[in-house]
Structures are given as C-alpha cells and as structure tokens.
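Left out: one protein chain. Kept in place: all the others.
After this line comes chain A, so read on.
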Amino acid sequence: MAWDRNQMAERAAQELEDGMYVNLGIGIPTLVANYVGDKDITLQSENGMLGMGPFPYEGEEDPDLINAGKQTITELARTSYFDSAMSFGMIRGGKIAAAILGAMEVAENGDLANWMIPGKLVKGMGGAMDLVAGVGRVIVVMDHTNKAGESKLLKQCTLPLTGKGVVNRIITNLGVLDVVEGGLKIVETADGVTEDDLRAATEATIVG
C-alpha cells in the first residue's frame, strides 16, 4: 500500500494555509488545487497572473488567457495580470509563500534536480530555477523511486541541479520527509507503509 497521485496531491494540499499565494507546478502538483477545500488560496501562474481559475467551458477558450503550461484557463473575481518581470519579481522577492513541484532527484541537503538529463533532449528550465530560489517554501511531490525501483531521494544528486539546498519538504507515494540538518527526517508514512519500508526505499541519510 502507498498513496496514489490523488492522495499525494491531497496530502500536499494540507501544506497550504489560509491566505497563501502559491505556485503549482505541472503534473501531480496541478491536482493539489482540487483539495484546498475552504482555504483561501490564490494561485499564481508565472506567465503573469494571480488568481488562476479552472479550465474554461468548451467554446469559451481565450487565446490571451493561458497558464504557464500554455493551457487555456479562466480568471476569477480576484484575478490580476502583470508582466513577466513583475511576476518573477514577486517570486524572487519571496512574496509567493510556497511552490509545489515535481522532481527527478532530491538530495539530503535539499538540492533539487528537475530540469535536464544529460544526453537527452533538453527543453529548458522555464521558471523552475527562479521559483525554487525565491519562494518561501519549496515542497516537492514525486514518486519515491524511479521505474527501476531506485531511490529518487539521494545522498547527492547525479543530475544537473535546478537549485542548491532549496527543498524544504518532500511528499512521495510512501510518506512525508523534511530536509533537516544532517539528512532527511520522516514526518509521516503513507497508509500501510512502515518506517522500515520507507527507510529501505531511501538512499538518502534518514536522521532521528
């Protein structure tokens, strides 16, 4: 037993507090928006929008209104628009309380790799480097292991970094871990997963 994608997103939504301005990455992080409940959360889209709404109804798509994944979206009563320099000003300036994003690798010192695999097609980092360097709290949501069953929580990243020492919390299908002095600390385990299971699946040093 472990958490599925939706359960990981639901757990990540618990990280968000009333009144927060938040940036959600592509993939599982996008699903987090489905689980914020009554909390007053404002979503940022880094191409220049605060207060991102849901996808439009068919026939109401607007080519001038897209999110950072280039998908058509809608606005809300609270929405504001601004240019890219201001958008990354609020990111770099620490005004965005948290970013929830996916990763290929996280190291026990908080290093994050999620933008390129040497030898493979490199599409670019987009806004990921700015986000992880700038926002208040970086929360990674990802599978605990890769397709070969190897830990994605490492002593050291092997891939080129997106940010150095930037990750605060990691939510995987097996549980929740924090980056602390000396390594990773288990915060909780997923349903039906024991601490021993989690340790066995983790290459990074687990402290405490």
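As a convention for this text, contacts are C-beta pairs under 8 Å (C-beta built on N, C-alpha and C of every residue); 3 or more make two chains touch, one makes a residue touch a chain; residues count from 1.
We adopt the following convention: contacts and distances are computed from a predicted model.
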Chain excluded from display, named as in UniProt, from "CoA transferase subunit A", "Aromatic ring-hydroxylating dioxygenase subunit alpha", "ABC transporter permease" or "Acyl carrier protein": "CoA transferase subunit A"
Residue of A:Pro29, A:Gly134 or A:Gly183 touching the missing chain in the full complex: A:Gly134
From A:Gln7, A:Thr42 or A:Thr72, residue that would touch the chain that is not displayed: A:Thr72
Positions on chain A where the hidden chain makes contact: 45-49, 54-58, 60-67, 69-73, 75, 81-85, 87-89, 91-92, 111, 121-130, 133-134, 160-165
